[in-house]
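Yeah, one chain of the complex is gone here, protein chain that is, but the others are all in their spots.
Note that the chains are named A, B and C in the order they appear, and that numbering of residues resets to 1 at the start of each chain.
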Amino acid sequence: MNSNTFTNKNLLVILEENLRLAKEIDPQQMKVLVQEIKAAKRIFVMAAGRSGLALKMAAMRFMHLGYTVFVVGETNTPAILEGDLLILASGSGTTSSVVSSAEKAIKQKATVIALTADAESTLAKMANTTIHINAATKTDFGNSVSQQYAGGLFEQFTLFILEGVFMNLWQESGLTKEDLWPKHANLE
Amino acid sequence: MNSNTFTNKNLLVILEENLRLAKEIDPQQMKVLVQEIKAAKRIFVMAAGRSGLALKMAAMRFMHLGYTVFVVGETNTPAILEGDLLILASGSGTTSSVVSSAEKAIKQKATVIALTADAESTLAKMANTTIHINAATKTDFGNSVSQQYAGGLFEQFTLFILEGVFMNLWQESGLTKEDLWPKHANLE
Amino acid sequence: MNSNTFTNKNLLVILEENLRLAKEIDPQQMKVLVQEIKAAKRIFVMAAGRSGLALKMAAMRFMHLGYTVFVVGETNTPAILEGDLLILASGSGTTSSVVSSAEKAIKQKATVIALTADAESTLAKMANTTIHINAATKTDFGNSVSQQYAGGLFEQFTLFILEGVFMNLWQESGLTKEDLWPKHANLE
Partner (left out) sequence: MNSNTFTNKNLLVILEENLRLAKEIDPQQMKVLVQEIKAAKRIFVMAAGRSGLALKMAAMRFMHLGYTVFVVGETNTPAILEGDLLILASGSGTTSSVVSSAEKAIKQKATVIALTADAESTLAKMANTTIHINAATKTDFGNSVSQQYAGGLFEQFTLFILEGVFMNLWQESGLTKEDLWPKHANLE
């Protein structure tokens, strides 16, 4: 790295790849997410690795808005039951722990929404609703879809689509920033 | 280690140290825990390191019994408010994140119960109720109280006292094993 | 609960159940754990729910002693490879995420040690070494093995056996309490 030439070029590439996906997305897909979240008794989220962290970021926001949310694997997460919603994310749509959770949730008659980069994957076929994100999967080692490493774009856009969904839910709720504030964790 | 002489001696030492504490404990201290848990709107737990993991084990059980529990730092943890209970554990009673949580909870008029090995510590003095566990603190490098390393005995007994509290709560509840089973996480 | 009759009886029952297991255990089983931990390049641990928390408590201690440890699902956990050790725990020996991890680790030629209450379970049959803990499984709703709820005794004893293993490793190491102290997390 030549210190004179350090630029924010990569940062712009990343943002522009996400902006492209935002322009391409069918708003109907976001609408389904909004509707299922509003209809659910309780919302569960689950994914491995960075996708899992993106879902946790979204889940925390849904809690701020007053929804009952649980992250699979955290301490206070109870059994999922009929009437609950499970939001899953897997770029490849084949992550075994994610597919296994989908199976178990379907058996309980919970609703399953899957975010995936592969609309033909095992996960996509099992889910009640699939949100297809047109990003590279982790094992797509080419550059045609994204210049980023591995599933980076998928994981980023998983976060963004849920941030967009939150913003819609928030606007609909009519709640102000001040209204939501008292929910924020206050022991850290 | 001579392979011929490998014994379960250390395991017995560990169990006997815990059994000694179990015999010494004032049942009144466990009773307060039982009463505060039953009286609380919601139960929050928080500790650093291994003490934190022991509290998570207990919190999961309280959830199985139907209580609303949150672990500070997990995704769905909201703000603590008046009427809530915060259970803290710190061998030394000086862990800064734990002391800081106690301060914030008290400011919110939540009830604070502290488990500590030092009944004269900052934490002990702040808490509404202190459960004193007569184990070595992490920085007690002697052997008089425990042959175990660092805060080992404190962390183990923090778990045990809460397991005992759970068993009391469960028996009082009149619920059977089958009654509780449907709460167990079913997506793992 | 009659306030006059509150006793530490349940606490004693819990400790005595664990003490019974400690007396019954074949020291050879602990010896294998000690030897595999010493032989491993890196140590991975994985279990669901409370068993997972017990393994985390042990893993933190092994780190204090200088071992390289990773918890499956945490942020910095890399791929497991040949020469690594995976310690799993499942009372029933059938938890799907645990069985799935065992399969993947075996495929990588890592060594798998399973702690389980069912020596005939899927997990027990897959593992290189099985540590059989004679406690009730979660779905054993009887009282003959343990008066405790569900897998309580299994989860407690999973912690204890590893505490015993740690104490052996520590004594063999010749390190003092002061030697280990500098490894303890200092940012909490």
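Everything below uses one rule, namely that a contact is a pair of C-beta atoms (placed from the backbone, for glycine too) under 8 Å apart; a residue touches a chain by one contact, two chains touch by 3 or more.
All values derive from a computational prediction rather than experimental measurement.
Undergrad: Name every displayed chain that the left-out chain is in contact with.
TA: Per the contact definition above, the missing chain touches A, B, C.
Undergrad: Where the complex has a chain not shown, which of C:Val34, C:Met63 or C:Ala119 is the residue touching it?
TA: C:Met63
Undergrad: Pick out the residues on subunit A that sit against the missing chain.
TA: 1, 3, 6-8, 10-16, 18-19, 22-23, 25, 27-28, 30-31, 34, 48-50, 53-54, 56-57, 60-61, 64, 95-97, 138-139, 141, 148-150, 152, 155-156, 159-161, 163-164, 166-168, 170-172, 176-178, 180-181, 184-185, 188
Undergrad: Which parts of subunit C face the unshown chain closely enough to count as touching?
TA: 44, 46, 56, 59-60, 63, 69-80, 86, 101, 104-105, 108, 182-188
Undergrad: Pick out the residues on subunit B that sit against the missing chain.
TA: Residues touching the hidden chain, for subunit B, are 48, 73, 96-97, 100.
To be clear about the criterion, only the chains that are shown with their structure count from here on.
Undergrad: Let me spell it out: compute each chain's centre from its C-alpha atoms, then which one is farthest from subunit B's centre?
TA: Taking each chain's C-alpha mean as its centre, the farthest from subunit B is A.
Undergrad: Examine where the copies subunit B and subunit C touch and state whether the two sides share over half of their residue numbers (same) or under half (different).
TA: same
Undergrad: Centre to centre, by mean C-alpha position, how many angstrom separate subunit A and subunit B?
TA: 34
Undergrad: Averaging over Cα atoms per chain, report the distance between subunit A and subunit C in Å.
TA: The mean C-alpha positions of subunit A and subunit C differ by 33 Å.
Undergrad: Centroid from C-alpha atoms only, then distance subunit B to subunit C, rounded to Å. What do you get?
TA: Those two chain centres are 19 Å apart.
Undergrad: Find every residue in subunit B that makes contact with two or more other chains and list them.
TA: Within subunit B, residues 56, 60, 184-185, 188 contact more than one other chain.
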